[in-house]
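Excluded from the complex is one protein chain; the other protein chains are retained at their positions.
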Amino acid sequence: MLPRRLLAAMLFAAIASSACLAGLKWDNPEVLLDLDSSMAGGEAVFTFVNDGAAPVKILNIKPGCGCTVPTLEKSEYAPGEHGSLSARFTTGERRGSYQVPIHVQLGDGDVAELSLVAQIRELVKYFPANLVWPKGEKRAPKDVEFHWNATDDVKVTALRSVNPSFKAELIDGHDWNGALVRLTPTGDEVTGTSVVIITTAQGPDRRSRTYTLVARAL
Amino acid sequence: MKMLKPAIRLVLTALFVWAAVAKIADPRAFQDAIASYHLLPWLPGAVATVWLPWLELTLAIALWQPRFSRTSAAMLAMLCAVFLVALVQAWLRGIDITCGCFGDSSVVSGADYLPYLARDAGLVALAVVLWRLEKNAAPVETDAASYNPLVH
Partner (left out) sequence: MDWLRKSAALLAIAAVLGGLSVAFNPAARAVLLDAPRDHEITVAQAQALGAAALWIDARSRADFEAGHVDGALLLNEDAWSELLIPVIERWQPGMPVVVYCDSHGCQASRKIAERLRAEAGVDTAKVLRGEWSKVGAR
C-alpha cells in the first residue's frame, strides 16, 4: 500500500497534468485588444512552445465569431519549437466588450481553448437612437444630438434616410463638439418607418463608421 | 414461458439503458425536449433533466437484482405511464414536441404521435407483465405479521 501522501501527490499530478493545454504550452491563452471605433480592427498574437517529447500538429482553428480570422505560419511543431498564432479581429460596427473563444484542435485529439477579448470604445455618443411620432401627434421635427471629443478626429460625411417620407438633414449652429441631425416626416399624414444612416470618417485613416437612427410614425 | 421473464427483462434493460445513456450524453437536448411538452416550469424541468436518466439506468440495472426486481418493474411501469400521459396531453393540445426519449431530436406532430403512443403503451404493458411475473415467482417480500423465519 503506497503512503497516503504519495498517493495524494500522484492524484494531484494526474489532475494538474490533465488541466494544462497538453502538447503545446501557451504563453498567453488570453489576449486583450484595446480598440476604439476609428480602428478597423486589431491583431492578437498567441505564442506557444511545444514542450512535449513528440511533434504536435495543429489540425484546425475555429474562432467563435466570424469577426475573428486566425492565421498560422505552419501546422506542425517539433519538440522545443516555438510558434505563434495570429488572430485578426474586425471591428465592423461593434462597440463595447467582446470575448471571442478560439478552439485549436491538436493532432493528438486535444483542444486548446484560447480567448481574444476586444474592448471597443465608441468615440461618438448619440441620443435618442429611436424616434416615434405616436398616432395623432403632429409630425413636427425631432432632433438627435451627436457628441464626440474635440480631440477625436470625427466628421460626418453622409446622411441618408431610406424612406423618403422622412427627411434627414444636418443642422449647423450647435454649441457642442459633434453634429445635430433633424428628422421630419414630410407630411402630417405620414405613417411608416425609416432607417436613417449617418456615415462618419474617423481617425487618421478616415475609417468609415456608420450609425443608425430608427424613425417610426404611427 | 420460462424464458418469458428474462426475455422481457432483457428488452426493458436494453431499451432503458439506451434511453438513459442518450440523455446523459446530451443533457441540453433532453432539457429542450422536456421544455417542448409545455408541462413543467424551468426548475422542475432542470431537475428532471439531471435525475430522470439516472433513474432509468438505476431501474434497468435493478431489474436483475432479485431483491429489487419486482419494485423496479413496478416503478418502470409507472414511469412509462407518466411518459405516456405527457405524450397524450401534448397530442391533445396540438403541441409539436421533441420526444427526447432515446436522444432523438426530430419534431413530433399530428399523426407522428401514433407510433410514440403505441411504443410507450407497449412499454407500460411489458413492465406490468414483468411485475406480475415477478409477483407470482417467489414470496420474497413478506410483511412482519406473516413472516415465519422457519419457512424463510
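A few remarks follow.
We just call them A and B in the order they show up, numbering each chain from 1.
The definition used in the following text is that a contact is a pair of C-beta atoms (placed from the backbone, for glycine too) under 8 Å apart; a residue touches a chain by one contact, two chains touch by 3 or more.
As the structure is a prediction and not an experimental result, all values here were calculated from the model.
Counting contacts over the entire complex, the absent chain touches A, B. When the full complex is taken into account, the listed residue touching the unshown chain is A:C65, out of A:C65, A:L106 or A:A201. Residue positions on chain B in contact with the hidden chain: 24, 26-29, 31-32, 35-38, 42-43, 46-47, 49-51, 53-55, 57-59, 62, 67-68, 70-72, 74-75, 95-98, 105, 107, 141, 143, in rising order. On the side of chain A, touch with the chain left out of the figure occurs at residues 64-67, 90, 92-94, 96, 98-99, 101, 129-130, 132, 162, 193-195, 197, 210-212, 214, 216, 218.
Note that in this section only the chains that are shown with their structure count from here on.
Each chain gets one centre point, the mean of its Cα atoms, and the points for chain A and chain B are 48 Å apart.
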